[in-house]
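A protein chain is absent from this complex, but the other protein chains hold their places.
Chain lettering (A and B) follows the sequence in which the chains are written, and residue indices restart at 1 in each chain.
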Amino acid sequence: MQRVAITHVAQSSGMESKESLMDFTYRVNKEILDKAGLKRREVGCIVAGSADIFHSGLSCANAFDWDGIGAFLKEGSRAEESAFSFIYGCMRILSGRYETVLVTALVKGSENPDNDPITSFYGDPFYLRPVGVNESVVAAMQMRQYLERYGVTEEQCAKVAVKNLGNALFNPYADRKRRVSLEDVMASERVYDPLKALECAPKSDGVVAVLLASEERAKTLSKKPVWLSGYGCSMDHFHPGDRDLLKGQLPAAAQRAYKMAGIDDPGKQIDVAEVCEPYAFQELLWCEHLGFCGEGQGGRWIDSGMPLMDGALPVNPSGGVLATNPYPARGLYRIAEAALQIKEEAGEHQVGKKVRTALAHSTHGFGGQCHSVVILSA
Amino acid sequence: MAKEEHRIVKGQVMVPYEVALGKTWSMFYDFLKEEKIMGKKCPQCSRVLVPPRSFCPRCFEDMDEWVEVSQEGIVETWVYVNMPFFAQELKIPFISAQIRLDGSDTGFIHQVAGIDLTEFEKVREIVKLGGRVKAVWSREKKGNILDIAYFEPVK
Partner (left out) sequence: MGNAVAIIGTGQTKHGRRSDVCYPDLVREAVTAALEDAGITLKDIDGIVLGTMPSMMEGVSSTHFYFAEAMGSVGKPVLKVETCGSTGQSIGHCGFFWVASGMADIVLVVGSEKMSEGDGQATMTTVFDPFFQRTFAAGAPGVFTMQSMEWMYRFKIPEEKGREAAARISVSNHDNAMDNPHAHIRTRVTMEDVKNARIITYPVRLLDVCPASDGACAVIFATGEKARKICRKPAWIKGLGFRGEEFFYGESDKAIWMSATEAAAEAYRQAGIRNPLKELDVAEIYNPFTYQEMIFYECFGFCPRGEAPDYVLKGTFLKDGELPCCPSGGTLCSNPIGATGLIRLAEAALQVTGKAGARQVEGAKLALSHAMGGVDQFNGVTIVGSEL
C-alpha cells in the first residue's frame, strides 16, 4: 500500500487579523509553498477546509477560498471540517494519482458571531434550536454528568485550562495568552454552569496548511517527513438525548486509528497528543476515551501530572483549543502541531521527550457528535 | 388524534458578520473617494486586476503595483434584472453589467443606469454588448462600491 506523509506545515497566529480573509489565507499558503520550494502550479491537488456557517457572511465557502488557497484551475475540493479535509487529502495521495496535495483550513472567527449562536444552527429549527440548545449547553450538561457519575471535581476540570493556557504562553501562534491560576479559572464567570468562562474556548482567526506527499516524493521534499499511520472517525446520534453523553463515539474512532497504526497500548505507545478540547473537562473525558487512562479516571490523571508538558504523555503542548479556536480549522491545527512535535520544530513548546508517535484529535457537534483521530509517526 | 396534513414551520435565519477588507481593498475604496478606479498589476503575467488583489490568483505572487485604470470601458455582458428576491439591495428594474475598463484585464461588475430603465425594449436599443460606458460618481462618498453610482452609456 502507498504511504502518505506531511512534509511541511505553515500556520497563522490565532489572534484577530485585520487582513481580508482572502489575503490571510494567501499568506499562509504562500509561506508553505515557499518552504517546500514548490510553485502553485506544481502542486497536484488542493483541498480546503472551511465551513459556510463560519465564513464571514459568505455562503459556499469554497468559492471565496479558491484564490487564496492557490487552486485556480487545479484539481481540488473542499470539506467542511478540517480533519475531514486532511484525510481527504491523504486519500488523494493513497489512491496513487497525486504526488502532492496541499490541505488548507481557514476561518476568521473575528468576522463571525460567537460560537454559541453559530452552533445553535446545528440544531433543527423546530425542536433543538427553539429550546436553546447549542454546543456549550450540551457540553455543560455533559460536564454535570461527568462530575456526578465519576466524582471528578470541578477543580480537576479547571486544571486543564490552567495547563493549556500555560502551555500557550510558549506558542507564538496562540490566541488567548494569559497566565491563569486555578483560582482564576474557578472564579471566572459561570457562563453555562458548571462551565466557567475560562473553561470555554474563545473564537479565533486561523489559517493552517499542511503539504502532503507520496512516499517517494516526501523523501525528496523533506528531510523529516511525518507519516500517517492511523485514522479513525465515527459519527454519533443527532439528538443528544439519544445518547449517553459520557460514552460517545470517540472510543470507536480511536480503536479504528489504533488498529490501523498497530497500537494496542495507547498510553505507552503515544508520545504526545493534541486533543480538541473546546471545554476544559472534555480533555479529561476524551483522554479516557482515547485509552490514556481508565473510565472516570480523568481527574486523577491530570492530578498525576501525566499530561503536563514534561509529563509522560503531554496533552496539548500547543495550548490546544482552549487557547486557540479557529473552529473549522482547529482539527488541522491539532494535526499540524502533532507533526511539528515529531519534526522537533515546535520551538518553545517542543515537549522534553523524544516524540516518535503523536496523536491528533478533532471533534465537532453537540457533545462531540463526530470525532476524528489521526496517528502520525516519525 | 393527529391530523392528516403535514405541518410547515416558517422562520428566518439571520447571521451577522463583520468583514475585514484588509489593506488592498481598503485602499481601493479610499481611491474611490478620490474618484479614481485603481487596479493592481501582476509582476509576472502583467495582468491588471480590478477589483485589485494583494496577490495574483494565477501566478500566486504578491502584487504591489497600483495602476489607475480608465473610468470608461466596454460592456462585455449585461443582464436586465426585473425579478425581486429577498435582501436585494438595488431596486428593480436594474442592469448588472460586466465592464472591461480600459487598461484592465478583468471584467468589473457594476450597474448600468442613468437612462430610463422602465421598458426593456427601449433599454436594449441603448445598452449594447461591446458598447461603451462611463463611471458616474456619487456626490457623497461612503467608502463602498456605490461611490461609483453607476455606469452610463457613452453617446
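Criterion: a contact is a pair of C-beta atoms (placed from the backbone, for glycine too) under 8 Å apart; a residue touches a chain by one contact, two chains touch by 3 or more.
Computed from a predicted model, the values in this text were never measured in an experiment.
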| item | value |
| --- | --- |
| Residue of A:74, A:190 or A:353 in touch with the missing chain, whole complex considered | A:74 |
| Which of B:109, B:136 or B:154 contacts the chain that the document leaves out | B:109 |
| Residue of B:15, B:67 or B:126 in touch with the missing chain, whole complex considered | B:15 |
| Chain A residues touching the omitted chain (full complex) | 1-2, 22, 51-53, 57-64, 66-67, 71-81, 84, 87-88, 90-97, 118, 121-125, 231-238, 249, 252-253, 256, 364-366, 369-370 |
| Hidden partner interface residues of chain B, rising order | 6, 8, 11, 13, 15, 17, 19, 21, 25, 49, 51, 57-58, 76-83, 85-90, 94, 96-98, 106-111, 120, 124, 129-130, 144-146 |
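As a working rule, only the chains that are shown with their structure count from here on.
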| item | value |
| --- | --- |
| Cα-centroid distance, chain A relative to chain B, in whole angstrom | 38 |
| Parts of chain B lying in touch with chain A, wherever the complex brings them together | 9, 11, 13, 15-25, 53-55, 57-60, 62 |
| List of chain A residues in touch with chain B within their complex | 17-24, 26, 29-30, 33, 39-40, 53, 56-57, 66-67, 70, 72-73, 108, 110-113, 117-118, 121, 125-126 |
